[in-house]
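Of the protein chains in this complex, all but one are displayed in their positions.
Order as written gives the chain letters A and B; numbering starts at 1 within each chain.
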Amino acid sequence: MALTETTTTPPANMAAGAHAARRSGVEHKPTRAFVPDPYLDLATYSADADLLTLSLGPQHPSTHGVFRVVLYLDGELIVKAVPHVGYLHRGVEKLCEKLSYSNITPILDKNDYVAPMCNEQAANMAFEKLMKIEVPLRSKFLRTLLAELQRIASHLLWLGTFAMDLGGALGGGTSVFMYCFRERELILDLFEELTGCRFHYNTHCVGGNRHDIPAGFPALVHQTLNVIESRLSEYLGMLEHPIFRDRTRGIGTVDAELALELGLSGPLLRASGIDHDLRRDAPYHIYDLLDVRVATDDAGDCLARYKVRLEEIRESIRLCRLLVDNIPAGPICSTKPLSNVVQFKVAAGQAYVAIESPRGELGTWLIAGGNKGQSPYRMKIRPPSLHALAAVPYLFPRHTLSDAIAILGSLDPIMGEADR
Amino acid sequence: MLYLTATLHSLFSTLRESLKKPTTVEYPKFVRTRAPRLRASFALTKDPAGDENCIGCKKCEKVCPSEVIALTTTKKPSPITGKSRGYASDFTLNLQGCIICELCVQVCPTDAIVMVKDQQVPGFTREDLVLTMDKLYANGDNKPRLAWANASVLSEHQNPERKNA
Partner (left out) sequence: MAELLVNPWLRGLLHGALLITVLMTAVAWISWFERKFAGRVQSRLGPTMVGPSGLLQPLADALKMFQKEDIIPRGADSRLFRLAPPLTLFLALATAAVLPITPGMLASDLDIGVLYALAFSGLLSFPIWVAGWSSANKYALLGGMRMVAQGISYEIPMVLSALVPVVVTGSLSLSDIVKYQASHHWLVFSPPGIGIVAFLLFFTTSLAESNRIPFDIPEAESELVAGPTTEYTAIRFGLFASAEYAHSVVSCALASALFLGGWDGPWLPPVVWMLLKTAALFILVTWVRWSLLRLRSDQLMALCWKYLVPVSLGLLLLTGVWVHFAG
């Protein structure tokens, strides 16, 4: 790695960057006065009331990753919640400023460590847009297939940890957790067949993919999906229990207004009634050829988010089945194979690309021109989990501690991408 | 009551699962087969004549995002052909920092460094996890453990002219 310089002056055309407008179809003009802490009823709250300050600290069995929330409890009821992020900050964006474009992908794998394919795809799509490189059709099919498989795996992990949050690390929740992970292992085995790694694949490159599908892969995918679908219905019955319904109905309701103001996306947004999915509204890869059925729900509570994610698993299974049978022949990468550290030099330019990761809109904003064009001048990752965590001060109050854990689980934050 | 029927349903789900064969196996007694493309550790290869493939070009050292490879280049005559060519001396790869990204395998011009499909990677001391030249060549001599991927195969996959019927 011989890239030791970092330029401090921005490239010339930075101010003139134009970002492509997205066809989202969602117009939002804020209609209510934005109050930082709307649930903290200042008329009834007094600073020296007998509140218990509990720090749901960074080290806790059920905060997803290292996340700290300082709760002010009145008995069992939460009056105020203050989230603290940053415990997993590793300076990834700064690190990207000294890595060459082909070296950034393995580092960004570690952002959203539950769905690494999405990180890789978002970043490489931004690079391709910057360098105006067109990805071959087979690679687009492959990327879509991998994204949908990763969505299934990520939602299975979410389901398991959500059940564990609700039901105990030593109890019925753990049983559901183990079943979900057993299914997820099947998908990880698929990824191992394709790339060689179960996690952190480094299988995307600027211009396409690096690994082509092996012989017998479509049959393996079908077999895996059949097993997952049949087993899913088996143990989902365990979550149809009234205890689960009571723990999640009406808890952590996100209304549409709050979702739009905080920039929530993904299942959180769709569970609040807003029908917005980047796969359908701003298609990338080959989503314009597929008819993605977007699941929405109106309630906005934890149960709605659970239902939306479950529907997404089923929809992804259906999409994967369609995709894996129809992958066209051809190359998978339109740029030459990597043979040197520095493969691309881009003096100037900007790009923003957003994809629909299992958590929401994962975006990469890129300004080129650092290090004599070898690395980005600035690489900004827009993590959906950070915006989800911004909803915590709005959702936690007026619920009890048990509900807080359920809400945090249903927001599905991954601290790796929230903190980078 | 709904509670009772749902509870009975949950109970019978877990009972059904408990009567099936467990998915987990005891590892040292039973090692499950991994994918052919599994990448776990590294090896340095020799060509069919027995000469070391590595020419000490340092491309792997430069491309590694985690900077775990360190090698020094020397020029000396080859024991097989007699001609003077570049070699690597003191090749170390610190597995403790390696993120298994396969970029070093990708850039190697002579297919020298490859990955090894080996599950016995863990060691007891930190020195076990720093692969030195003799360990790397020992891995390379152990042909069944070599991975599917080397630079030629990866370049073939990423070839823009690939047909893939």
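The rule we apply is simple: a residue touches a chain if its C-beta (ideal position, glycine included) is under 8 Å from a C-beta of that chain, and two chains touch if they have at least 3 such contacts.
Everything quoted here is computed from the prediction, not taken from an experiment.
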Residue among A:Asp246, A:Asp275, A:Asp288 or A:Asp325 that touches the chain left out of view: A:Asp246
Per the touch definition above, residue among A:Val82, A:Leu95, A:Met178 or A:Ala256 touching the missing chain: A:Met178
Contact set of chain A toward the excluded chain (per top definition): 52-54, 60-62, 73, 76, 163-175, 177-179, 182, 238-239, 241, 243-244, 246-247, 400-403, 405
On chain B, residues whose C-beta touches the chain left out of the figure: 7, 10-11, 13-15, 17-20, 22-26
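One rule holds in what follows: only the chains that are shown with their structure count from here on.
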Distance between the centres, which are taken as Cα means, of chain B and chain A, whole angstrom: 28
Residue numbers on chain A that touch chain B, as the complex places them: 1-2, 99, 102-103, 105-107, 109-110, 136, 138, 172, 175, 179, 182, 185, 189, 192-197, 200, 202, 205, 207-212, 214, 234-235, 237-238, 240-243, 329-341
Sites on chain B touched by chain A in the complex: 2-3, 6-7, 9-10, 13-14, 16-17, 23, 34-39, 59, 62-65, 67, 99-103, 106-107, 109, 115, 147-149, 154-155, 157-165
